[in-house]
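Heads up, one of the protein chains got dropped from this complex, but the rest are sitting where they should.
Moving on to chain A:
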Amino acid sequence: MLHRYLPMTEEDKKEMLKVIGVDSIDDLFADIPESVRFRGELNIKKAKSEPELFKELAGLAAKNADAKKYVSFLGAGVYDHYIPAIVDHVISRSEFYTAYTPYQPEISQGELQAIFEFQTMICELTGMDVANSSMYDGGTALAEAMLLSAAHTKRKKILLSKAVHPEYRDVVKTYAKGQRLEVVEIPFAGGITDLEALKSEMAGDVACVIVQYPNFFGQIEPLKDIEPIVHAEKSMFVVASNPLALGVLTPPGQFDADIVVGDVQPFGIPMQFGGPHCGYFAVKAALMRKIPGRLVGQTTDEEGRRGFVLTLQAREQHIRRDKATSNICSNQALNALAASVAMTALGKKGVKEMATMNIQKAQYAKNELAKRGFAVPFTGPFFNEFVIRLSKQVGEVNKHLLTKGIIGGYDLGRDYPELANHMLIAVTELRTKEEIDTLVKELGDCHA
């Protein structure tokens, strides 16, 4: 058949079959026993031409309400942020996106150096010593942090704050089942991890304590108060963190966190229905040889030129097989590149400015909603998200907002029965004062 992705001509085919010494391509499949041979035609849709297919898929895309047509106040771990135009131009360089893992360093210096720069930026933001080249996402990175903690401490109990993203907690629990680890959830009080409850669960059998900073409700967890509780029992202190927030917040590394993970989606990665995003994984130097995933290191070539290679591979599955520190192979390299470009474009000044703007806009929205009579149950400092109580079901309110062109906040009742009718509202730097004022008005109209 003729197809633009298949270059073989009939003449080529004949010559090649002759070299092989068979009469037909079918002869090459003679080793598949007839009992398992598929002889029919796959019952899938017929091929479409490029213009027809594009039209059909554009129609499918148009059925979705996207954040460029609607004004979105939905966050809960995935955010509508400024993406510098340059990001897509860099990741569209096909030398990057059509390559695979840089196994041959001499012809992969571009990718390797870009990852080395990514590792450096993550270390800078988190205040940690070593960062890897990426994980699938924030949730699986957190699960791997738990596995590393359990392997390092040889303990089986995990204390997990309920103020951590509910879907991250679900992933952690699934991974825990595999390793037969016990996950104990620590309740929250006033929107942050309940420290008294944490203290009462702390003991010498705890592998790690997991908190999120800022947490799922947007609140800034008191890492300074949590750290001594964790380390008193020589447990690992694991912090999941939004890296954009670290543009203004004290990095977890300064609070002596052992492992810091999260998702770099806020830097240059579009929401795209939840993936691909990009996890990051950073540790103290002592854990360097136990970190999961690929690591890039600097070295020199035979002639003394600086170069980069995949290193400390003795940790990894292709060398250690069943003794590897993790089973991860493919990661999220292209998204790590996107995040690197965004972090570079924003730079030292822009990351701080953008993070500050998130705090200020979210603060403004909260103040205006409070003025309209909405209860704000959690009163601690927050980053770009906060919680309000509605007089109606969140789903109902969001239906009204949608008619006004607004995608409303997250329904906390989905995960926390005690927070039924509570909405988690995210306000990023992309939301204007006018949009915030409209949200306040429309929510107020619903509230009345």
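To be clear about the criterion, a contact is a pair of C-beta atoms (placed from the backbone, for glycine too) under 8 Å apart; a residue touches a chain by one contact, two chains touch by 3 or more; residues count from 1.
In the analysis below, contacts and distances are computed from a predicted model.
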| item | value |
| --- | --- |
| Chain left out of the displayed complex - its UniProt protein name, from "NADH-quinone oxidoreductase subunit D", "TRAP transporter large permease protein", "Probable glycine dehydrogenase (decarboxylating) subunit 2" or "Fe-S cluster assembly protein SufB" | "Probable glycine dehydrogenase (decarboxylating) subunit 2" |
| Listed residues A:192, A:226, A:246 or A:369, member touching the removed chain | A:246 |
| Hidden-chain contact residue, picked from the options A:189, A:286 or A:329 | A:329 |
